[in-house]
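For this view, one protein chain was removed and the others were kept in their places.
Labels run A, B, C, D and E following the written order; every chain starts at residue 1.
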Amino acid sequence: MTTVKLLDDAEAEAIPAVKAVFDDIRAVRKSDFVNNFWRGLANDPALLRRTWEGLKAVMMAEGALDPLVREMIYIAVSTANGCTYCVHSHTAAAKAKGMTDAQHGELLAVIGLAGQTNHLVTAMQIPVDPEFDAGRR
Amino acid sequence: MTTVKLLDDAEAEAIPAVKAVFDDIRAVRKSDFVNNFWRGLANDPALLRRTWEGLKAVMMAEGALDPLVREMIYIAVSTANGCTYCVHSHTAAAKAKGMTDAQHGELLAVIGLAGQTNHLVTAMQIPVDPEFDAGRR
Amino acid sequence: MTTVKLLDDAEAEAIPAVKAVFDDIRAVRKSDFVNNFWRGLANDPALLRRTWEGLKAVMMAEGALDPLVREMIYIAVSTANGCTYCVHSHTAAAKAKGMTDAQHGELLAVIGLAGQTNHLVTAMQIPVDPEFDAGRR
Amino acid sequence: MTTVKLLDDAEAEAIPAVKAVFDDIRAVRKSDFVNNFWRGLANDPALLRRTWEGLKAVMMAEGALDPLVREMIYIAVSTANGCTYCVHSHTAAAKAKGMTDAQHGELLAVIGLAGQTNHLVTAMQIPVDPEFDAGRR
Amino acid sequence: MTTVKLLDDAEAEAIPAVKAVFDDIRAVRKSDFVNNFWRGLANDPALLRRTWEGLKAVMMAEGALDPLVREMIYIAVSTANGCTYCVHSHTAAAKAKGMTDAQHGELLAVIGLAGQTNHLVTAMQIPVDPEFDAGRR
Partner (left out) sequence: MTTVKLLDDAEAEAIPAVKAVFDDIRAVRKSDFVNNFWRGLANDPALLRRTWEGLKAVMMAEGALDPLVREMIYIAVSTANGCTYCVHSHTAAAKAKGMTDAQHGELLAVIGLAGQTNHLVTAMQIPVDPEFDAGRR
């Protein structure tokens, strides 16, 4: 059950602004598969385009971080935000980019530890040590 | 303002179970600096010890993930959880481990994008595509 | 699967304090439909009554905000809190109050943008500009 | 810095609906101290009254849970929600109701453990065991 | 204390890609004031530009939702996410766009009610009523 309609291929083809994005998704990913997230966003073609352009710029462009590292960061945020769909889709993406079981296990361990210490810090209301000030660097 | 007392060095020295952990923190980190988080946890020596042992096992042991990558994952979780102290302390740790400004910028971009798409997915209640099923791999 | 029993109509009828609230829900909404939320709360008649009275006061009374705007604010909070049921029930309510597809698309866009900038701000730990101080107004 | 004005005693006295609630807060708590939360809510006398009535019903009425236990549950929720003010005010309330240092330490340990396992479960997307179904009881 | 440097006007002027965005912010807003959020993002000119373009598209373009309504939705998300800076900046923006005290009070009441019912629903794990299915509409 969704709160918006998920556009199937025929419906997407019928809207040029949606078709253009779906074509680009397929070309960039070299796959015919367009996952449900984009089919939901397709109800608002401008939002669809902006979101896809943002994703390409952040997750696919050449950069200083390895693409697999970016996926693991994505999983970390999605977990803390409790986003089931995002945890699944980005874990699948990380595995497709070569994440090993050992790396996955360590990712889970870091996420769990951060969850624990985040809660401990907040419950104790620990003040930031002045030594952490980035301005000093 | 905290909800627990932050133990200073004299108070920590006076409790053997706390002194042992503080000594280990200083030895492992090769630094005299013990940050406020540990000074708050020191009110409960068993919790202090367990938390420090957990941190060593997850963040400092040899493993499949680069220590800097682990710090960036930690920052990602801490940001989504809104933990000011943790964002500061682990950003400082990441910088100490060599995070460049370009890497930091990309980390922020991924965190921001994940925050955006997490919200979009939840508002649309997108169902998980069966293609993401880990069981198929 | 729930953690409490959902009271059916016969069970609700049998508890006068629950029956009174269910009758009022049906009368106020001019509909026989009582959704699952109230059937769960009915296990604690006092909590049921207080919650329903709160909802009537906030969402149904005459006021300065349009009822549809109130529903959109509700959806925004529920999304950020990751509450699947609440996103569904209040999106349905917003549609019943006339939310158009264009309005829904813009609502999603604002929610997504806020999610993104919330994360960016927290990751950078931006200090509040003194210009934003409400006390100055 | 706040987003609303905090009403001082003179301003509160000048609004009968606010004065009535402030008088009741002082009478019920047997203290002249009215904390900032109520001074902010006082900008909307109806919201102030409803919130205070809700607090009295949930936190102060006779019931099945010890008042100190209720405060600890309140701290747990407030920590997970990252509410600095609420963590401080309810930790102070719990101490006023007799929370010992040992109890506080255990409360922190449970909150931290829950934070950790919540994150682990979400990252692994563990399905609920049918054995947990409340309907079976 | 921030985790990135906040660029002052001289530093921003020295980077053409940053200067271009700051000039546009000032032109669009008809004000010389550039708030700290943009000064932090300026460390990554591409992220700065994308974020500003996103904000213009979502918050400033003609559309189906009143600009004040969009600000109130923004405040709702920012509150649920616990983003202090965002609550302050968008409350200031809402007031600048004409939000009255009565509207602010109702906004707070809806946010608070949603926070309450979100938690109740999650604690009870209420299943979504089939009547809420958008696909039926």
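Assorted remarks:
The criterion applied here is as follows: contacts are C-beta pairs under 8 Å (C-beta built on N, C-alpha and C of every residue); 3 or more make two chains touch, one makes a residue touch a chain.
Predicted model only: the values in this text are computed from it and were never measured.
With respect to the full assembly, the chain omitted from this view is in touch with A, B, C, D, E. Residue C:81 is the one among C:36, C:81, C:103 or C:116 that touches the chain not shown.
Touching the missing chain, out of B:14, B:28 or B:46, is residue B:46.
In the full complex, chain A makes contact with the omitted chain through residues 82, 87-88, 91, 101, 104-106, 108-109, 112, 119. For chain B, the residues touching the absent chain in the complete assembly are 1-5, 46, 50, 54, 57, 128, 130, 132-135. Mapped onto chain E, the interface with the missing chain covers residues 75, 79-80, 82, 84, 87-88, 107-108, 111-120, 122-125.
In this section, only the chains that are shown with their structure count from here on.
Note on connectivity: the fewest chain-to-chain touch steps from chain A to chain D number 1. To overlay chain B on chain C by their CA atoms, one rotates by 180 degrees, a value rounded to a multiple of 5. Set against one another, B-D and C-E show the most C-beta pairs in contact at C-E. With centres defined as mean CA coordinates, chain E is found 27 Å away from chain D. For chain B, the set of residues touching two or more other chains reads 1, 3-4, 51, 77, 79-84, 87-88, 91, 105-109, 111-120, 122-125. Taken as a graph of touching chains, this assembly is fully connected, with contact between every pair of chains.
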